[in-house]
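Data block below; observations after.
One chain of protein is taken out of this complex; the other chains stay put.
== subunit A ==
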Amino acid sequence: MKIENPREKFLSNYEVYDYLKEILSKNNWGFTAEEHEYKNDKKWRKNDMENLEAITRDTLAYLKKSTPVEMQSPETITEMMRFLNTMELEKIEKLQILNNLPRNLVSLYAIVEECDSRFDEEKCNKLIEKIDALFPEEQSEEVEDAAMEDA
């Protein structure tokens, strides 16, 4: 084994999510034991792909539970990226914004280094508004109001 290039590209959570979902459906794996529906060659899959199955299931569970991947789609991500490109953000910051979708100033400040001096509050709020518009969440308005008061 030789590692040619340890980091060729970044992957957003959504890309990973999408790809793992594909693997999951290709192999007819389910999330629970009952959902399992092994193909004809039972033995081969059961014995050999355990690790892949475990990591696919667990990673998907994590992405679904702790990150906002489920409300994203290629279209909304493209639009979000277009918007992010208008701001002077580093590539990695854009990726983090996309992965976490900060919905208040505190979480935005946690991701973007020295956000308060690089962008004024208006710009930050615009960014959060954009996130709320593209990826609507039920109680998003309250959250934003609370953030404004805090600030």
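Methods note: a contact is a pair of C-beta atoms (placed from the backbone, for glycine too) under 8 Å apart; a residue touches a chain by one contact, two chains touch by 3 or more; residues count from 1.
The rule is short, and it goes like this: contacts and distances are computed from a predicted model.
Novice: Pick, from "UBC core domain-containing protein", "Methyltransferase HEMK2", "DNA-directed RNA polymerase subunit" or "Cytosolic Fe-S cluster assembly factor NUBP1", the protein name that UniProt gives for the chain of this complex that is not shown.
Specialist: Going by its UniProt entry, the chain not pictured is "DNA-directed RNA polymerase subunit".
Novice: Name every residue on subunit A in touch with the hidden partner chain.
Specialist: 1-13, 15-16, 19-20, 23, 48-49, 51-52, 54-56, 58-59, 61-62, 65-67, 90-92, 95-96, 99-100, 104, 106-107, 109-111, 113-114, 117-118, 143, 146
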